[in-house]
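Coming up: chain A.
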Amino acid sequence: MRRGTILALVFLLSWLGGCRSEHDGRLVVGSKNFTEQIVLAELLAQLVEARGGVDVQRRVNLGGTLLCHQAIRAGQIDLYVEYTGTALTAVLGEKPAGNAAEVLGRVREEYARRFGLRVGEPLGFENTFAIVVRGDAARQFGLKTISDLARHAPGWRAGFGYEFMERPDGFKGLASTYKLRFNATPRIMELGLLYRALKENQVDVVAGNSTDGVIAALDLVALEDDRGYFPPYQAVPVVRWQVLERLPGLREALGAIAGKISAEEMRRLNYAVDGEQRDVKAVVGGFLRSRGWVSP
Partner candidate 1 sequence: MGADEPERQTNRGIVAFRRVSYCLPGGRPLVSDLNLEIGEGETLVLLGRSGSGKTTTLKLINRLLEPAAGEVLVEGRSTQAWDPIRLRRRIGYVIQEVGLFPHLTVERNVGLVPELDGWEPTRIRTRVQELLLLVGLDPDAFARRRPHELSGGQRQRVGVARALAADPPFLLMDEPFGALDPVTRAELQHEFLALQARLRKTVVLVTHDVREALLLATRIALLSEGRLVGTYAPAAFLRAAEPEARGFLEVLSGPGPQNVPRGGL
Partner candidate 2 sequence: MNLLRFLADNRAEVFRLTLEHLALVAVAMLFAVAIGLPLGVALCRRAGLRRWVLAGASVMQTVPSLALFGFLIPVPLLGGIGARTAIVALTLYALLPILRNTYAGISGVDPAVVEAARGMGMTERQILWRVQVPLSLGVILAGVRVATVVSVGIATIAAAIGAGGLGMYIFRGLAMVNHQVILAGAIPAAILALLADFGLGWVERRLAAS
């Protein structure tokens, strides 16, 4: 009888421990599975902890866009950074159309209406898909735009991530817009491997992110989207409305950084983690202090 009681207590405690209650004074920040997202999640977390006095749990590296979206809808995370173009095409399933402001407006409206999610002010930079080639190849063939690439594409080998292949604003649309054809089927692999594969000459072109830190460092070149195929991808915080109501400190913290992070700064932060192999927490802490958003 006593053993049974102890077991029951153990189960009860672990279940309680696993519970995420609405009524905690706590925030869960999530992220997708690439460096920039992890950096941004850490940035928001430290910001809110310092300025909002809120207890923050990080659940980073969750996988792709749709996984994060599901997680926030289910309340398993409260906040993450999305990109407006991605939200429009991959989440809302609409065709990419309109300029940055239009896309933002549409996304904000639909997210509130359909999901009860609040889309905050843009952080200040865009992160679009970047079609990246090696520097020497770009120079040799005079490649500046994706149209330039399309002329040489058939003989080249491409490497893409799973999400890029499947998303409506991904490879299929790109291929048809630019008449981009590869003789060899593109290699599909985990995101983290793409740049390495490109550098080591196992593929010739990859779809990366425009704010990836290593692009310049590895002497890679991001080609210009001369036909404007990709929609705008402004980085915006997406947050559950209940949490916003519950934590006024959160609203204040988000307000403090709205529009204040540039693409160049994002790239540098990314590079500090990817290229210099520095610890995310330290990089973010240093950045926040240097901008005066948290006190030293």
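Candidate selection criterion: all candidates are chains of the complex that A comes from, given by their letters.
Going forward, a residue touches a chain if its C-beta (ideal position, glycine included) is under 8 Å from a C-beta of that chain, and two chains touch if they have at least 3 such contacts; residues count from 1.
Keep in mind the model is a prediction, meaning the values are calculated, not measured.
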item: From 1 or 2, the one in contact with chain A within this complex; value: 2
item: Contact footprint of candidate 2 on chain A as seen in their complex; value: 63-64, 66-67, 70, 159, 161-163, 165-166, 187-190, 193, 196-197, 200, 202-203
